[in-house]
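Please read the structure below before turning to the comments.
Missing here: one protein chain of the complex. Every other protein chain is in place.
And then chain A:
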């Protein structure tokens, strides 16, 4: 970055806004396969350092009717990758007159994440449905290592809920069961993770296509938690005066 010139964008310390900070999706991404499809869930916070640059980001980016990519990491990097891969898949579909399988789309994402691993800060979940393999979920962390998962969490919020997911995932879950667990997990993660927050978006991808629903914190179906409140801990001489 050019540090010799004063930035035209002014910092607003009162808001915690420092323009030199990279914009990133701190993010909670949760996803689960069920028989016939995939459920994905995300928060909606985009931050530049401690400044929340968007509280209603859509991190579930559609690539085809039956394929989405859930983005985390550097917002510009992941948007660009999603755009380029979307273009490649569209071009391939037209040129070869052949549908791109979810596995193949994942491999195209991998090529980018791996080839540009030194420049990029991007981690994604590729979720979709195709005729041959049904619902599929692939996790691609930074570097482009590909694994197919039945249930997975990624992004900064994931550390808070992996235990919850391990406890609540079981084989042969229905779509409704998955939606419930995924939504709850995103809620739990946003509650504890400072880099996650805003609304919850839940996407279901199955043979009928992609259906994304939004849950607002002021709505009735947003997960609610009551955190155990700590005891007030004044020093003893202050505590005595308070009583």
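A few comments on the model shown:
The rule is short, and it goes like this: a residue touches a chain if its C-beta (ideal position, glycine included) is under 8 Å from a C-beta of that chain, and two chains touch if they have at least 3 such contacts; residues count from 1.
FYI, contacts and distances are computed from a predicted model.
Per UniProt, the protein behind the absent chain is "Proteasome subunit alpha type"; the candidates were "Gamma-secretase subunit pen-2", "Serine/threonine-protein phosphatase 2A 55 kDa regulatory subunit B", "Eukaryotic translation initiation factor 3 subunit K" or "Proteasome subunit alpha type".
The missing chain, though absent from the display, is touched by one residue of A:104, A:150, A:167 or A:207; that residue is A:104. Interface residues of chain A facing the missing partner chain: 103-104, 107, 110-111, 146.
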